[in-house]
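Only one protein chain is missing; all other protein chains are in place.
Let's look at subunit A:
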Amino acid sequence: MTLHPMISALRRHKAGVVLIALQIALTLAIVCNAVFIIGQRIERVNRPTGLDENNLFLISQQWVGAPSGDDPASVDKLDSLQQADLAALRALPDVASVTPINSLPLLNSSWNGSVSLQPGKDLRAGNARTTFYFSDEQVLSTLGLHLVAGRAFTAADVQHQAMRDQREPSIVILTKALADKLFPKGDALGKVVYFNGDPAPTTIIGLVERMQVPAVGSWTSSFTWYATLAPTRLNANFSRYAIRAKPGRLDAAMHAVTPTLYATNRMRVLDDDSIKSFAQIRADAYRADVGMAILMGVVCLILLAVTAAGIVGLTSFWVGQRHRQIGVRRALGARKIDILHYFQIENLVIASVGAVIGLLLAIGLNLLLMHRFEMDRLPVAYVLAGIVAVLALGQGAVFVPARRASNVPPVVATRAA
């Protein structure tokens, strides 16, 4: 079949053709970008933190009336309160291990700084940004981190200091990503680095495979995997404990900790948010992303449905309008399948025009979003998939009216309209 008669027929329906093409173009532009956003959000939400997240939970609590001074006596008092809590928690039957820690990945409360290869106050910017996790010798086992080189902390390594104490740790464990950034040759183990422009050196004693920073905001994108573990218990009037429950005993362990902590020391604040499973922390951190992805998905589906319905409606109208012409074609020898193909190809032509316009619109929209919302460039694959999708949608939508057209009997040609 040649396209020429079809195109001259379409010229008589300019407004309808333009509208369908425009609708397909807009749908393509919006759906491509929305699906791209959904994909990005899903990728973000699904990235592993590097922790063994099952059976892990966190306690955040504050003491009331605890000393707030900076003097050694106050710091020692705070540390003894913390040690008492740790001992009580470690004695629980459902608990596998406990570690004090200032934050966890996805918790959105972070202590960030810089790490450099040279000492000196004027190097505060450093060679890389990093986030600090202050913890003790049980940190690797409690969090389920994989040590890939060097050694873990021992009880003898662990220091304690006031939270405002600016001293840097003498030994640290880094994530492999951070070590590779500082020492691209991969020989970080045993090397010396300097934190926050401090002159005191710190030795790298171990590397863990992967550990995410606490915050999930876009401002952390430059150092998402650059974590530093320090063998230090921080002493302040609040504390956090990460707890690994024995397999399958998470609920029991989470219920047991509140009475245990109150029995250890009544003068503290534990509220509804104080005890959180890691699953809950993860859900909280990514709730907005998941919500956005669902919303975008629903809007895309409705959009595609509306566009399909529009194609059905307009094509049905054309079929009704050309009832007699179809009869004439049939009477002149066209088969049913020829009529069916005519409408299908007609739709393909219109949808292709729409897809080309939509391609340009999609790229334009992406540029606008990049300009205004810190978006990434839309990969070509998304646009190509989108084009295939709208062409398929058009074919699916046109099928029913086209079938009806192909069923017009030749005898219609002989009747007066």
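Here is the rule we use: a residue touches a chain if its C-beta (ideal position, glycine included) is under 8 Å from a C-beta of that chain, and two chains touch if they have at least 3 such contacts; residues count from 1.
We adopt the following convention: contacts and distances are computed from a predicted model.
> Have a look at "ABC transporter ATP-binding protein", "Cytochrome c553", "SCP2 domain-containing protein" or "Acyl carrier protein AcpXL" and point out the UniProt protein name belonging to the hidden chain.
"ABC transporter ATP-binding protein"
> Of A:Leu22, A:Ala88 or A:Ala331, which one is in contact with the hidden chain?
Missing-chain contact among the listed residues: A:Leu22.
> Among A:Leu147, A:Leu295 or A:Ala385, choose the residue that contacts the chain missing from this document, as touch is defined above.
A:Leu295
> In the complete complex, which positions of subunit A touch the hidden chain?
15-16, 19-20, 22-23, 26-27, 29-30, 34, 37, 62, 64-65, 68-70, 121, 163-164, 166, 236-237, 267-269, 271, 284, 287-288, 291-292, 295-296, 299, 302-303, 306-307, 309-310, 313-314, 316-318, 320-321, 369, 372-374, 417
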